[in-house]
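Okay, structure first, notes after.
Complex shown without one protein chain; remaining protein chains in place.
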Amino acid sequence: MFATRIGNRKDRELRPVTLERAVMKNAAGSCLVKCGDTHVLCSATIEERVGSWRKGSGKGWLTAEYAMLPASTAKRTPRETKGRKGRSQEIERLIGRSLRNVCDLSNMGGEVTMTIDCDVLQADGGTRTASITGAWVAAYDAFEAWKAAGKVKVNPLFGQVAAVSVGLVDGRLLLDLDYREDSSAEIDMNVVMNAKGEFVEVQGTGEQVPFSRARLNDMLDMAEEGIGRLLTLQRQVLGLE
Amino acid sequence: MFATRIGNRKDRELRPVTLERAVMKNAAGSCLVKCGDTHVLCSATIEERVGSWRKGSGKGWLTAEYAMLPASTAKRTPRETKGRKGRSQEIERLIGRSLRNVCDLSNMGGEVTMTIDCDVLQADGGTRTASITGAWVAAYDAFEAWKAAGKVKVNPLFGQVAAVSVGLVDGRLLLDLDYREDSSAEIDMNVVMNAKGEFVEVQGTGEQVPFSRARLNDMLDMAEEGIGRLLTLQRQVLGLE
Amino acid sequence: MFATRIGNRKDRELRPVTLERAVMKNAAGSCLVKCGDTHVLCSATIEERVGSWRKGSGKGWLTAEYAMLPASTAKRTPRETKGRKGRSQEIERLIGRSLRNVCDLSNMGGEVTMTIDCDVLQADGGTRTASITGAWVAAYDAFEAWKAAGKVKVNPLFGQVAAVSVGLVDGRLLLDLDYREDSSAEIDMNVVMNAKGEFVEVQGTGEQVPFSRARLNDMLDMAEEGIGRLLTLQRQVLGLE
Amino acid sequence: MFATRIGNRKDRELRPVTLERAVMKNAAGSCLVKCGDTHVLCSATIEERVGSWRKGSGKGWLTAEYAMLPASTAKRTPRETKGRKGRSQEIERLIGRSLRNVCDLSNMGGEVTMTIDCDVLQADGGTRTASITGAWVAAYDAFEAWKAAGKVKVNPLFGQVAAVSVGLVDGRLLLDLDYREDSSAEIDMNVVMNAKGEFVEVQGTGEQVPFSRARLNDMLDMAEEGIGRLLTLQRQVLGLE
Amino acid sequence: MFATRIGNRKDRELRPVTLERAVMKNAAGSCLVKCGDTHVLCSATIEERVGSWRKGSGKGWLTAEYAMLPASTAKRTPRETKGRKGRSQEIERLIGRSLRNVCDLSNMGGEVTMTIDCDVLQADGGTRTASITGAWVAAYDAFEAWKAAGKVKVNPLFGQVAAVSVGLVDGRLLLDLDYREDSSAEIDMNVVMNAKGEFVEVQGTGEQVPFSRARLNDMLDMAEEGIGRLLTLQRQVLGLE
Partner (left out) sequence: MFATRIGNRKDRELRPVTLERAVMKNAAGSCLVKCGDTHVLCSATIEERVGSWRKGSGKGWLTAEYAMLPASTAKRTPRETKGRKGRSQEIERLIGRSLRNVCDLSNMGGEVTMTIDCDVLQADGGTRTASITGAWVAAYDAFEAWKAAGKVKVNPLFGQVAAVSVGLVDGRLLLDLDYREDSSAEIDMNVVMNAKGEFVEVQGTGEQVPFSRARLNDMLDMAEEGIGRLLTLQRQVLGLE
C-alpha cells in the first residue's frame, strides 16, 4: 500500500526531530517538540499545593494534561469543553506515569505539584510519544529553575525517559508511524524507555491482527533503537552531553 | 512483605475462577465471572443501530462500558454521574479493542452494535482482566442467540480472548494479583491473548521501577500459562470442549 | 387483557420473594432482594463524615442511591453519567425517607453517614418497593457490624419498614405488579409501612383514571396484607423471629 | 409550638388565594397564583413538536418545568445551572402527571407539546400544590387560545385539578401549611383532586412519625374540603361559573 | 420599514417606564422594572461570605446573575440547566461592573457579597439595560436595610447608574429599541451612565454596518438624554428628590 514512506524514510528511521526549549515565557520549563509534522508544545508548571489525598505526606506529585488544538487535525477536532474524552485521559495518565518513573517525588521540595501540559499544535501521528519526549525536557528545565530558586538541592529527575511508536503496516515493521501509517497499522505499539535501556511502559495493541512473541521482540528492538536516538537528543539540547 | 499469598496460592497460580452463564434474564448474553473475590457481571446487548460515523458502512460495531458498584470497594466509590473517570474509560476501551480483535464486524448481521457492560460487584484486583475473560463468554452467548434468531449464520466471534495480570511484588513475580498485591506492585502488566497463543494486547507499566527485556519475557511466560487455563475454562462452560 | 397473572398468581398474592444477606464482601451490610424477576442488590456503607449542612449537629444521616444496570431492562438503559434522571432521584429520596423514619439519627455513633446503594440487576416492575424492603435488611446488618465494632450500643433502627405496590389493571386490583401489569395500570400505588401497621409513605397516582376514597381504602388493605408478609420474611432471614 | 397560625388562620382554613390570569404577554396562557406569601408564575406554551419517543403516534404531550427564583427564599437559593436537583424534578413530574390526568392527549391538535413553566417568585410553603392549581388555569387559557386559532375544536382539558397540602404539626392537623409549619411538620401530605371529588394523586409522608389509617382519612377529609374551594375559585376566575 | 414606532413613539422617546419597589418579600431589596413590554424582576441579596479569592481582604463584592423565564419570549426559551450561555454571562458581567462602579466595596460592612438577580419575566428588547436601571434601585434598598440593621453607617452606593440602548434602524437613530427594532438594527449601542453625566460603560456594535465618529457622538447624545430621565425616575421612586 505504502511502498514508499513520506520523505523516503527507511523502515527503522525516525522522522526529523527537534526539541526547542524555553518557548513559553510564563512556564517554568517548556519545550516545543517536533517529530516531522507532529508538533507538541510541552510546558511544566510547579504549584505549591497537592491534592487533598496527598496532604500531610510531605511528598510532591507530578501529573499531566493533554489536549489537541482544534485545527491541529485535518478535520477540525472540537474542544473538550463538556468533559474529557477517554483517549485524552488515557494519554495524560500515560505521560504522568512515565515521568513519575524517573522523578523522586519525595524530594520535590515538599508538597508541590508539577503539571505538564502537552498541547498538540499539529497532529501527524505519534502525539503521545512525542509528548513524553518533550515533557521530559520541559520538566527538567522547570526543576532546574526550581533548584535555582533554592526550593530543591538536586533536580528531582534522577533519570531520563523518551518514547516512540512502532507498528506493523502492510506486513512491514515501521518505526515512528505518521498518521497515514498509523491509521492503517495492523499492530500498534508505544514504548517508553529510560537511558539504561529499561522499559518504563510497553503498550502493544493488535488493532487488526494478534502478534507472536517473536514479533513483539522485533518491535521492541526497533523501538529501543529509536528511543536511544531521542535520549541522546534530549541530552544534547540540555547541554548534558 | 507478603511471605504468603492469600489462600496459600503459589506464585504461578490463578485464584479460583468461575464463569456463570445466563445470570441476567433481560440480556442476550451474560456471565458472572469470579476470580477470587473479584466479581464482575458482564452482559452483552445487541441493538440494531450504529453510531453516525459508521452509518452506511454495512458493518457492525462492538463496544464496552465498565463501572464499579459503589460498595464494590472497601472504601465506598462514588458513582460517575457527572462525567466518567479516565480510568474507567481506559478500561472500557481496552475491553472493546480486545473483543473486536476476535470479532468479524463485517458479519454481525448488518449495522448493529453489541454493547458489553462490565459492572464490578466486588473488587479485589484484576477487574479489567476478569472483565475481558467474562465479556467474551457473554458476547459468545449473545451472538448464539442472535444466530438462533436468524440474524447471522455464523457466530461472528472467530476466536477466543482471555486476560490476566502479572506483577512484580517485593521482587517476586506473581500471577493474577489481588488488590493487596496490586497496590504494592513494582511492575504491573496486563496481558490479553487468543487461543493460538498470540498476544492481542500487552500493557506493561513500571509503577515503581523499570524493567528489562528478560523480565518482560518472564512476565509474558507467566501470563501465557495463566491465560491458557482461562481459555480452557471458557470453552468448558460453553460446552465447546 | 391479562386474564391470568404470570405463574398463575392470585390477585392478592406476592411474587416469590427471597432476601439473601451478606452478598458483598466489602459492604458493611448487604442484601440481594428478589421479587420474582425483579432483583435488586442493596448495600449499606457507613462513613464517618456528614454533609457540611449537618456538621456540628452531633447527629448522623442516612441517604440512598438508586441505579439500574444497563442490561437490567429488556431494552438497554443508558448509564446516567451526565446527570441523574428525575425518576432515579425521586426513588432514592423515597428510599432515604422511608429508612430514616425508623432510624434514630441522634444515636448513630456521632456524625456518620449511612449510604444505601440500591442497584437493580434485573427489572420486572416494583424496583422501588423491593429496594426499600431489601435496604432495611442491609441497613440492619451494617448497623449490627457497627455495634460489634463498638461504635453504638444499640442498633439505631428502632423499627422495621417494608414496601409493596398495588394497582388497578383492567379494572382489577392487583398486589405487587410486575412490569407487564405496571405498564398498563390505570392506578398505581406504592405503600411503605412499619411493623405496627402504620403508614410511612403512601403514594397513589391515577395514571389513567382518578380514584375514589373507597378504592383508595381497598388498595391500602391489599398493600397492608402484602407488607405484613414481607415484614415477617425480613425478621426470619435476620433470625429475629 | 405554634399556638396561633399566622393571620389567625383556623386549622381548616386556606391562606388567602388569588389566581390572576394573562400576566405574561408572550405565553399562550399564564396565571400568577398567590397562596398567602407563596407566589408562583405559571405559563403554558404550546409547540408543534413532540419528543422522538412519541413521533408518529399522532398524539400530543403535556409536560411541566419547575424552578425557584434565587431570591424567592429567605436564604438565597442558587440557580440549577449545572444539572437539576432531585426535588425540582420530582415536583415537575407531579405537576405533569396531575395535568395529564385531565387532558385528552389524543385531541390536542396532533403531535404538539404543551410545556407548563412554574416559576416560584416567592416561597412560603406549598409551592408544588400552588403550582398545580395555577398550572391548570394557565393550561386552560392556552388551550382556549389554541381553539380560537382553529387548532382544536374542543379544549382538551376535560376536567379540573387543584391541589393542597395537609400536615400534622405539633399534634394538630392543619390545612395548607406555610413554610414555618411545613418545616416542623411530623406528617406531610399533598393531595391532588378533580372536580368530581376523586383523587388524582395522594402523597403522604411520615416525616417524623408514621400514621394510621384513621389519621390518613382525617387528612384526606381536610384536603378535600380545601381543594373544593380552590376548584370553585378556578371556575370563577375563568368565568365558568 | 418601520415608518411608525409602536405606540407612536418619537425617535428620541423612551417607552413608558415604571420602577416598582419591594415586590419580593424575602429579598433585602427588589424592584420590578417595566420598560414597555420588557419586564425584569431585580432582587438584591446580601450574604456574609466572599469568594475564596477575596478572603482576608476585608472588602465586599457585588455580583449579578441574569436569566430569562422560558415563557418570557415569543418562542419558548429553554432553561440553562446544563451550563450558562455566553450571552447570559456577558450580560451579568456588564450588570456587575456597572453597579460596582458606584459602590464602595471597602465599606460594605466587611467581607460580604451582594448578589443581584435579574430575572426577565417578559422580553421585548433592552433587557440588559432595564436590568441595570432596576438593579440599582434593588441594591439601594437592600443597602438601606443593611444600614438599618447596623451593618454599615452609610449606604455603600455613592452614585447612581442607569442604562439605555440606542440603535440605527433603517437608517434612523432610535432611542430605547424594542425587540422588533433591535432585531433589524444596523448598529446597536448600550450605554451606562452615572448622575454626573459620565459614562460607566459604552458598548457600540456595528451589527450590519460600521459607524463613524460623528454617528457615535449622535448616539451618545441620544443615550445621555434618555438616561437622564431614568436617573430622575430612580430618585423619584426612592423619594430622594
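Just so it is clear, A, B, C, D and E label the chains in written order, and each chain counts residues from 1 on its own.
FYI, a residue touches a chain if its C-beta (ideal position, glycine included) is under 8 Å from a C-beta of that chain, and two chains touch if they have at least 3 such contacts.
Fair warning: this is a prediction, and the values are worked out from it, not measured in the lab.
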Neighbouring displayed chains - absent chain, whole complex: A, E
Option from E:13, E:37, E:144 or E:201 whose C-beta touches the chain left out: E:201
Absent chain, residues of subunit A that touch it: 24-27, 30, 37, 41, 43, 45, 47, 65, 67, 69-74, 76, 79-84, 115, 117, 119, 121-124
Chain not shown, touching residues in subunit E: 83-87, 89-90, 92-93, 97, 101, 193-194, 196-213, 216-217, 220
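Quick note on the criterion: only the chains that are shown with their structure count from here on.
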Steps needed, at fewest, to go from subunit B to subunit C via touching chains: 1
Junction residues of subunit D, two or more chains touched: 83-84
Those chain pairs that satisfy the touch definition: A-B, B-C, C-D, D-E
